[in-house]
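For this view, one protein chain was removed and the others were kept in their places.
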Amino acid sequence: MERTLPKPKGIVIFGFLLPGILINLFIIVIPLILAIYFSLYKFTGGIMGDFVGLSNYAQLVKDGKFWNSFKNNLVITGLSIVGQLGFAFVLAIVLQSKWVKFREFHRTVIFLPVVLPAVVVGFVWTLMYNKDYGILNKLLSSIGLSSWIQPWLDDPGIVLYSVTAPIIWQFIGLYLIIFMSAIQNISSEIYEVAEIDGATGLRKAIYITLPMLADTIKVALMLCIAGNMKIFDNIFVMTGGGPGDSSTVMAQYAYNVSFGQFRLGYGSAVSIGMIILSLLLVLVIRRLMGGTNR
Amino acid sequence: MKQNTVIPNVFKGLFNIVLLLVSVACVFPILWILYSSLKTHQEFSLSILSLPTSFHFENYVTVFWEAKLYQYFLNSVFLGVVATILTIMIGFVSGYFLARFQFRGRNALYAMFLFGMLIPVYGLLVPVFIEYKYVGFLDNRFSLVLPAVTFALPIVIFLIESFVKSIPLEIEEASYVDGTNIFTSLIKIVYPMCRPIISTCIILSFLNVWNEFPFSLILISSQELKTLPVGLTNFVGQYSVNYPQLMSGINVAVLPVIAVYLAMHKRIIQGMVAGAVKG
C-alpha cells in the first residue's frame, strides 16, 4: 500500500473491530473449540463418554465413506466451477452485446433463483426430475429424445450430476452479476483500441476481458469452492445422500454420523476433518494461481 | 461495439433463443410453486404439473391465519431487519478498517472473518446449543441474531473491504486535515460513498437470515418466536404432506424477497458494478 491515512491509535482500531471479533468468537471460534474437544471423546447418546485421544481421527483417516464423500464434494465443486463460473462468464459477455433482446429482463431473471432458499430449490428440482410427472422427462419426450430419459435421482452412476445441476442453476445469477459488474468497469477505451486493431467479439473476450477479469475470477473461484465444500441442504432434500452413499457429501456424512447414528464425538471429528480439507483445498488452489494481490 | 458486422444473424437469433430458454428455466419453478399453491391436495396428488382447475385461495387463508404463519412472518421480518442492520454496521466498520489500515494481526483477523465461509453449520449445532444453554440465551427474541450476523459477515466484510480499497484516499485525507474525527468521517464521508455496495450487502445478508434453518430449529422452541423456514415444516405431517398448503407457505416466504429484490435490483446491480469485485 503506497499511501495510508494518518493511522489512529491501535486501541481505537481495536475498539471499532471489537463487535465483529466478539460475535465471531461466540458463534464460530468457541463452538469450534468445543467441537474439537468433543472429537477427542467417545460422545454418544447425549452423555460424554471416555477420553479417546486422537482415535476418532485415526478412524476418520481410514474411513472409506468419508473419503468417498470428499470425492463427491470434489466432483460437485469441479462441475460447479465449469458450470457456474464458465457459463456465467459466457453469459456475461453475451449480455454486453447490443443485439441481445430483453437484456434487462435476462439480467433480472437469471438472478432470481439466488433468492430462493436451498430447501425450496431441492424440493422443486426433485419434482422436476420426477419420472412420470417431471418436466425434464416430459420435455425430452416431446422433442423426440425419449431415449435420454433416465431415472435421474435413482441411478448411482448419474445421481451426482443430477444433484449438481440445481446447485449450478441456482448460483449462475450470482456470478453473472459479479462478472458483469467487473466487465462494465473495464475501460471502454481498451476495447476501442482493440477494435481499431481488428479484434472481433470472441478474440476480445479471450485477449482482453479474460485477463482483465483475472482477479475477479480468482475471487469467484474461491467463493465457489468454499460454497461447494460445505454444500448440504439441496442434496439433503433431493436424495438424502442416496441411493446408498452415491450422492453423500461431507456435510451429509457429518450429519448422518452426528444425528442419524448419534455419535457426536466421531461426528465432530468428521466436521473438523471437513474444515481442514476445505481449508487445504482453498490454500492449494490459491498457491497454484499465484495468489491474488494479497 | 461493432459485433454487428462480425457475428452472423443466425447465431444472434440462436443466442437469443438460448438466453430466453435459460431465463424461462429460471422463472418456471417459481411460477410452478405459485399456481400449484392454488390447487387442492387431491388435484395435486393426481397430477403434479397440471394447472389448477379452480383457484383455491383458501390455502393461503389457512396457512396465514389458521397455521399462524403471520406470526412466523413477523418474526422473520423482525429478525431480518435487526440482523441486517447489525451486519451492515459491523461489516461496514470492520471492512473499512481492514481496507484502510495496516496493523498487527490485520491479516489474521481478515482470515478469521473469511474463515466463516468454510464452516459447515451442522458441525457447530451441538456446541452452539450447549453454549447458548450455558449463557441462558436460548429461546429469546434475539437468540438468532448472532448466528445470522456471523454467517453474513464474511461476504459483507469481503465486499466492503474490496470496495473501500477502490475509493481514492483523497477525500478522506482532506477530511482529516480539516480535523474531523474518525467516527464522523466514517458516517459523513465514507458511508455515503459506499452506498452502492451497501445495497448489495443488504440483500445478501437479508437473504441469509431469511432462509436460515438449522439454528432457527435448534435455538428456538417457543411457537411465538419461530421464524418462517421452521414454521413451514408445520405443513409436513408425520405420514402425509399437504403439498398445496406447503406451497402456499413457501410463497409467503419467497414472494416478499422476490418483491424486495425486484424493487432493488437496479441498485444491487449498480452496487456490484461500482464495487467490481476484485481480489
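Labels A and B are assigned to the chains in the order they are written; within every chain, residues are numbered from 1.
In this section, a contact is a pair of C-beta atoms (placed from the backbone, for glycine too) under 8 Å apart; a residue touches a chain by one contact, two chains touch by 3 or more.
The working rule: contacts and distances are computed from a predicted model.
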{"item": "Candidate names \"Phenylacetate-CoA oxygenase subunit PaaC\", \"Sugar-binding protein\", \"ABC transmembrane type-1 domain-containing protein\" or \"Branched-chain alpha-keto acid dehydrogenase\"; UniProt protein name, chain not shown", "value": "\"Sugar-binding protein\""}
{"item": "Residue touching the undisplayed chain, where the options are A:Phe105, A:Trp148, A:Tyr207 or A:Phe262", "value": "A:Phe262"}
{"item": "Among B:His41, B:Arg106 or B:Arg267, residue touching the chain not depicted", "value": "B:His41"}
{"item": "Given B:Thr53, B:Gln102, B:Asn181 or B:Gln223, the one touching the chain that is not displayed", "value": "B:Gln223"}
{"item": "Which of B:Gly136, B:Pro168 or B:Pro192 contacts the chain that the document leaves out", "value": "B:Gly136"}
{"item": "Contact residue for the chain not shown (choose from A:Leu153, A:Ile217 or A:Ala254)", "value": "A:Leu153"}
{"item": "Contact footprint on chain A, counting only the chain that is left out", "value": "22, 25-26, 30, 34, 37, 43-48, 126, 129-132, 151-156, 238-240, 242-245, 256, 258-264"}
{"item": "Contacts of chain B with the absent chain, listed as residue ranges", "value": "41-42, 45-46, 62-63, 66-67, 125-126, 129-131, 133-142, 217-218, 221-223, 230, 233-242, 245"}
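Following the convention adopted for this analysis, only the chains that are shown with their structure count from here on.
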{"item": "Distance between chain centroids, defined by C-alpha means - chain A, chain B (Å)", "value": "16"}
{"item": "Chain B-facing residues of chain A, complex", "value": "1, 3-8, 10, 12-13, 16-17, 19-21, 23-24, 26-32, 34-35, 38, 91, 94-102, 105-121, 123-125, 127-128, 130, 133, 135, 138, 169, 173, 177-178, 180-182, 184-185, 191, 195, 200-201, 215-216, 218-220, 223, 226-227, 229-230, 232-233, 250-251, 254-255, 258-259, 264, 267-268, 270-272, 274-275, 278-279, 282, 292-294"}
{"item": "Chain B residues touching chain A - in the complex, by the definition given at the top", "value": "1-4, 6-7, 12, 15-16, 19-20, 22-23, 25-30, 32-33, 47-49, 89-91, 93-94, 97, 100-104, 107, 109, 112-113, 115-128, 130-131, 146-147, 149-151, 153, 155, 157, 162, 169, 172-173, 176, 182, 203, 207, 210-211, 213, 229, 250, 253-254, 257-258, 261-262, 265, 268-269, 272-279"}
